[in-house]
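Selected chains only, in their assembly positions.
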Amino acid sequence: GLPGTIASPSQDTVLMDLFREYSKTLDKKNDKYERVYKASRDVTVRSKRVIFSMQRIPGLSEEERETLLGTASGDLRDIEQTLLKHIAMELRDEDPYQFVNAYTAGLQEYIEALSFHHFLLTGSIVSHEEVQRRLTYGPQDEAQAALVPLSVLVRPKEYILGVADLTGELMRFCIKCVSTADFDKCYQICDVLKAMHGGFLSLGYIPAKELYHKMMVFKSSLHKVEEACYSLQLRKSEVPADMLSDVFAMYDAEENSSTPLL
Amino acid sequence: MEKEEAMDITEAFATYGSCVEREAEVRECVQGIVKELEKTSYSVTTILERMHNAQGVQNISKICEECREELSKVSGQYSDLQSRVPPGEYYRYHHTFRATTQRLVAATCLVTYLQEARLAPHDEVAASMGLSTRREDGFHLDLEDYLQGALALTHDLSRLAINAVSAGDYARPFQIRQFLRELHGAYSLLYPKNELRKRFDELKYALKKTEEVVYNLSLRGLKPAETETSG
């Protein structure tokens, strides 16, 4: 059609055909986004359960503790090999940044669960490399061997945000440890949190609003843990060091058998 | 043990910190180029503003040519941008140039409509901006950006319908209404959501406004002869 004339019906059909194409393309992307998003939501739910189950540890016997951590380990492996692998397959040959908003929440929660588990096993914070390694899947058979390895991209951002959430869980764990008189764990958590606080401060001004909010929550967790350690110190101060073990023996006598000895 | 622990964490934060910094550098660089694109877009908008003047309505083809010339810069600017965004990280920086790209798509589509009374399709617009349409090619014109951009011309068209009448051009509102209806039909196929939905609502509003202009002309017998069939 030239200026001044009206588009012919055939032009109309051309336009409609084009848009039918566009619509298909959009739907394909949206459907993929939706699938990734749903998988991510399932990752969130299951990771939260793993975290929650590990919160039961304070007060359990060594044996129970190991069973529980073993189960958690299996659950985490399962999340990696089913849901997260499913996401990785969806993202094959895609620009992962295009779908990052769809899976960031689930990934962060998974990192929170994984790092919590790792801390309880080793007393240290899981490294970014380790997380990425767990979410990189080797070729399953000969046919695929030549392909780029399948993986879920773990940006440093997800790693840091996941670890930032860990601090809240550590605080809860620490409060429970005060109840069960697991003093060493309390001090250990306090040290780790302080080191992390230093790490956050060293980043300087943080442009991510999300992280800023998490920092505020983290600070309040840190203060709670510091106060817990302070009150433990006050407790200790009232008993001469050599008397302490006697006191605890007496104290524990009335505990039921499931409470660990100090 | 705690010493070591603390060092691990410190390292992790240092890695994150340097990663954030690198990203900030790329972003700053990208923003610099986006500013250039933004300037081109602003120039085109300023040129297009003239079409609403009485003389403008009569000189639309000349205005369009000027715009085309200005828009021809865009291709080089995008090639600059492309060279700065690492391969496979298109969507990492997408949000920084998204709005500008949409404005440029809008301007391109408006010029094409004014010159040829049709909607420029995705591939044509992309080509004129020196871009691919396929994600696999890395730097490309995102389909959604095209769709949102192309829908952004409706406001200007309904305004043009009004000003055309003031300038005595009674045929144009009929054409514009026809075009807006076609756009409406086409976009209806997409089941518009979110941002696109807002723009779609603007299209509806523009269409309604233009229908009122057509009504006013019809009422007064100012219908041009050739539109009789479709009015």
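Labels A and B are assigned to the chains in the order they are written; within every chain, residues are numbered from 1.
Keep this in mind: a residue touches a chain if its C-beta (ideal position, glycine included) is under 8 Å from a C-beta of that chain, and two chains touch if they have at least 3 such contacts.
In this text, all values refer to a predicted model and were calculated from it rather than measured experimentally.
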(message) Let me make sure I understand: only one instance per chain type is drawn. What is the full copy number of each type in the complex?
(response) A x2, B x6
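Simple rule for what comes next: only the chains that are shown with their structure count from here on.
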(request) Can you check how far apart chain A and chain B are, centre to centre, with Cα atoms defining each centre and the answer in Å? (result) 39
(request) Provide the residue numbers of chain B that touch chain A in the complex, in ascending order. (result) 1-2, 4-6, 8-10, 12-17, 19-20, 24, 60-61, 88-92, 94, 114-119, 121-122, 135-136, 143-144, 147, 171, 174-175, 178-179, 182, 185-187, 189-191, 226-227, 230
(message) Under the definition above, what is the set of chain A residues touching chain B in their complex?
(response) 1-7, 11-12, 15-16, 18-20, 22-23, 25-26, 29, 93-98, 100, 123-125, 127-128, 155-157, 159-160, 163, 188, 191-192, 195-196, 198-200, 202-204, 207
